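Below you'll find the structure I mean.
For this depiction, one protein chain was excluded, whereas all remaining protein chains were kept in their positions.
A and B are the chain letters, set down in written order, and residue numbers restart from 1 in every chain.
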Amino acid sequence: MARLLASEWIKLRRSIIWLLLPASPLLAFVACWRSSLDSGGAQAWREVLAVGAMVHGYLFLPLLVGIFAALLCRFEHASGGWKQLLALPVRPAAVYGAKLAAIMALAAILQLLMCAAIAGAGLLRGLDAPVPWGMIGMSAFGGWLACLPLAALQLLASTAFQSFAAPLAVNVVFTLPNMLVANSRDFAPWYPWVQPLLAMVPQDTYGFGAFNVSLETLLAVIGGSFLVFLCSGLLYFVRRAV
Amino acid sequence: MIGRMLSVELLKIRRKLLWMLAALGPVGVIGLQAVNYGLRYDYLMKLYGDSPWEGLLRQVGSLMLPALFIGLALVASMSAGIEHQAGAWKQLLALPVTRLQVFGGKVMLSLLLLLSSCTLLLLLTLGMGLLLGFDPQVPWAEIVRQSYLPYLAALPFIALQSWLSIVMANQALPLTVGTLGLVLSMFSVLMPAWMPWGWPDRAVRSADALQAAGSGLALGVLVLLIGYAHFARKDVS
Partner (left out) sequence: MKMMKQASGSWLLETKGLTKKLGGKAVVRDVDLRIGEGDIYGFLGPNGAGKTTTIRMLLGLAKPTRGGVTVFGKSLAANRMEILRHVGSLVEYPSYYGHLTGTENLEVIRRLLDVPKERIAEALSIVRLEKDAGRAVKGYSLGMKQRLGIAAALLGNPRLLILDEPTNGLDPAGIQEMRELIKSLPGQRGVTILLSSHLLSEVELMATKVGIIRSGSLIYQDSIASLKARTAGRIRFSVSEPEDAWKRLLELGFEAERDQSRLTVGGAADRTVASIVAELVRRGHSVYRVEEERSSLESVFLEMTGTGGSL
C-alpha cells in the first residue's frame, strides 16, 4: 500500500494540481479579510470563519474533490495505463484504496491551507482575540471528513469515464443543488454534498437553515453515504479489472 | 463553409454524452425549481404576491447562472476533448481546412449547444409557470431577456474555455479555471461593474442588462481573436 501511495505521489508531483490548490484558500482569504463584521472579540473570529467556510465549502470544496479524483485517474486513462497498473502484483482493491487515500491527502492539504488563510485573514484584520486554532481546526477537520463520501463517488465516476469532464459533470449535478438544499431545514442534514459546508460553518453563528443540526446526524449521513459509494466503487473497479 | 464545419462537428458528437449535457442543464435547473416550488409553494406565492412570473424568473435565474458558468466550461472541454482523445488535431490540420475553420468549428459547436440549452430553459420555464397556474399573460420580454442576455454576457468565458480546452490536451487546467469562474460568479454582487464575472448576473437583474450583454459580446469577440491568434501559430504536437 505504501508503495502504491508513493507511486501516486510521483505521478502527482509534476502535475498542475499545485497551482490549483491555493485558489480556494486565496479566495477565502480575500473574502474573510474584506467582509464586514457585526461582532467583536471571540465572536468576530466565528464570523470570519463562517465567511471563509461559506466561500470554500458551498461549492468550491465539493467541486475540488471531483477535480482531484479526475486528475488522479487521468494519468492512467491517458496512456492506457490501467492495464499496466493492474498487471502489477497488487490487488485492484489496494489500487483503488490508494487513489482514495491520495484524494483525501490532497483534501487534507487543502484544508490546512484554508486554516492558514482564515487565520491569516483574521490576523490581518487585527482582531483582538487570539487565533482560535481549536475552532478553525475542528472546522477544517469536519469539512475534510465530510468529503469522504464525495471522494468515493467521484473516484467511481473518474474510473468509469475516460474524459476529464464527464465525472466533473456528475459532480456538478450533485453539488449545484447545494444552493437550494443548504437553506432547507429538512433536507440539508440528509444531503451528502452539503455536509462539507455544514461541517465547516461554526454552529450557532448564522442560525438559519440546517446549520444547527446535531453532530450525530451529520456523521450518520456522511458515514452511511461513504460506505455506499465506496462499496459500489470497489465492486465496479474490481469487476472491471478482472 | 460554416455549414460544412458545423455539420462535421455535429457528426462527431453522435452517440456522445455531450448532447445529454446540453439538455441536462436546463432540465436540472427546472427540475430543482419544481422541487423547490413543490415544497415551498405557499411561501413562494406569498413572497412574490402579484408577480409570480417575476418570482419564478428570479428563482430560475439564481440557479441558471452557476449552471451556465460551469456548463459552458464542461461543453467546451468535452467538445475539444473529442479531438484530443482521437489524436485528431494532426489529421484535421493536415487537411485543406484553415486553422480558422477548425477553431471556429469548435467554438461554434459550443455556442450552438449552449444556445440550445438556453432555449430549452426558456421553454421549460414557460411550461412550469403555466403548469403552476400562473397568469397566462406571459411576460415575454422578461423571459426572453433572462434566457438569452446572460448567454451573451457570458461570451468571454465561452471563448476563454474554448481556447484553453483546444490548446491543452490536459483538461484539468481549463476545468479548474471554469470551476474558479463559477465560484467567482457567485460573488458578483461584491464586484465592480468592470469585472466580467458579474456581467451575466447583471444581465439578469439590473437596469443595465443590455449593457452587460453588450460588454460580454465585445469582450467575447476579443478573447476569441486572441485565442485564435495563439492557436493559429501553435505547432501541433
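Following the convention adopted for this analysis, a contact is a pair of C-beta atoms (placed from the backbone, for glycine too) under 8 Å apart; a residue touches a chain by one contact, two chains touch by 3 or more.
Please read these numbers as outputs of a predicted model, since none were measured by experiment.
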Taking the whole complex into account, name the chains on display that the unshown chain touches. B
Pick from B:16, B:40, B:58 or B:145: which residue touches the chain that isn't shown? B:16
In the complete assembly, which of B:34, B:82, B:132 or B:217 touches the absent chain? B:82
Looking at B:97, B:126, B:191 or B:210, which makes contact with the chain not pictured? B:97
Please give every residue of chain B in contact with the chain that is not shown. 4-5, 7-8, 11-12, 14-16, 82, 85-98, 233, 235-236
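One rule holds in what follows: only the chains that are shown with their structure count from here on.
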For the chain A and chain B complex, residues of the former touching the latter: 15-17, 19-20, 23-24, 27, 31, 55, 58-60, 63-64, 67, 70-71, 74, 162-166, 168-169, 172-173, 176-177, 179-180, 184
In the complex formed with chain A, which residues of chain B make contact? 17, 21, 24, 28, 32, 35-36, 39, 62-63, 66-67, 70-71, 74, 77-78, 81, 85, 170-173, 175-176, 179-180, 182-184, 186-187
